[in-house]
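These notes concern the structure reproduced below.
For this view, one protein chain was removed and the others were kept in their places.
Per-chain residue numbering starts at 1, and chain names A and B are given in the order in which the chains are listed.
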Amino acid sequence: MSLKDLERLKQQATDAQKNKTDIQIVVNMGSCSMAKNAGDTYDAIADEIKKRGLEQVEIIKTGCFGMCESEPLIEIIKKGQPKVTYGKITPDKARHIVASHIVNDQVVGELVLSVDE
Amino acid sequence: MNQMTNPAYQIDDNYLDQVEKIAKQHSGRAEDLVLVLHKVQALKNYLPRTALNVVAKGLNVSESHVYGVATYYSMLSTKPRGRHIIRICESAPCHVQKARELIDAMLEHLDIEIGGTTKDGRFTVETTSCLGLCAVAPVVMIDDKVYGNLDRDTLFEVLTKYN
Partner (left out) sequence: MEFYRAHVLVCGGSPCVTLGCKAVREEIERLVKEKRLEREICIIETGCLGACEEGPIVVVYPDGTVYSKVNIDAAREIVNEHLVRGRPVKRLQYKGKLTSVSRTENKSKDYFQTQKRVVLENVGLINPNNIDDYILKDGYKILEETLDHLSPEEVVNTIKRSGLRGRGGAGFPTGTKLGVTARTTADQKYIVCNADEGEPGTYKDRIIMEGDPHKILEGMALCGYAVGATKGYVYIRGEYYQSIATIRTAIEQARELGLLGTNLFDSGFDFDVEIKEGAGSYVCGEETALIQSMEGKRGEATQKPPYPSTSGLWGKPTVVINVETVANIVPILKHGVDWYKSLGTPSSSGTKIFTLSGNVNNRGLIEVPMGIPLREIIYGIGGGISGGRSFKMAQIGGTAGGCLSEAQLDTPLDYENLQTVGSSLGSGAILVVDDSHCIVDVACSMLNFFAHESCGQCTPCREGTSRLLQTFRKLSEFTATKEDLDLAIKLARVMQRTSLCASGQSPIMPLEGIMQNFASEIEAHLNQECPAGVCHKSAHKTLGKEAVING
């Protein structure tokens, strides 16, 4: 590994970022999230995405952001729109969010924690 | 099932062969002892005396040293345990979130004492210090999985997943 290699890697990662799919669902999966069944939430989302054939949607796992009280926490990032964060998402609620927010562009207001860019 | 007739507790040659194989991978590396004990324990959920002797030979350390280490760490057990280990946190942050009521309810539900194993050999219950999940207290760890924000109903429901 040299500096050049590192820079090339970063460039690749940057390009990959640009070419990312239009919709990303970020699921927090740290231990506290897992302790509150984030695993099931993730599975429900993955299942719903697959069932509906939503190929343009990418699911990303991250660590815990620190708002453990609101776990499981998921974020929906749609190109050109502010990021929406949902808190306390059970598998059922997750399916609802996929149907409503991802497919029909309907933010599920009562579950929203915050909106930011 | 009686502990002595439970196949999980039977020590046979096959088992000891497995232990020896694990120890061989770390032969002469005394510093790997804790790791070896973790691996051996994974076979039967506890560390039988005979297995400790095999480990001692494999790593070329004294039996008393192995025994001393095996009894020192709370995750290692030299007593037979159930198929699943329930670790329930009783440190202060969980305590002020009603951990004790949860512990009592569970002990009653499973009809055992702390450190005990259920009659069907399903669970052994141990208390533990903080598991670093205080933000979702009270917390229980079953084998390598963690469950938080529990009350008696949610805990009992979780228990049904294990057999």
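Everything that follows uses one rule, which is that contacts are C-beta pairs under 8 Å (C-beta built on N, C-alpha and C of every residue); 3 or more make two chains touch, one makes a residue touch a chain.
It should be emphasised that the depicted structure is a prediction, and the values quoted were computed from it without experimental measurement.
Asker: Which of these touches the unseen chain: A:I45, A:C64 or A:I89?
Answerer: A:C64
Asker: Touching residues of chain A against the unshown chain: what are they?
Answerer: Counting only chain A, the missing chain is touched by 1-3, 5-6, 9-10, 12-14, 16-17, 28, 30-32, 34, 60-70, 78, 80-83, 85, 87, 96, 99-100, 104-107, 109-110, 112-117.
Asker: Residue-wise, where is chain B in contact with the chain that is not depicted?
Answerer: 29-35, 37-38, 59, 61, 65, 68-69, 72-76, 87, 90-93, 95-97, 100, 103-104, 107, 114-115, 127-137, 141, 144
Convention: only the chains that are shown with their structure count from here on.
Asker: Under the touch definition given earlier, write down the residues of chain B that touch chain A in their complex.
Answerer: 132-133, 135-136, 139, 145-149
Asker: In their complex, what parts of chain A are in touch with chain B?
Answerer: The contact residues of chain A facing chain B are 31-32, 34-36, 68-69, 71.
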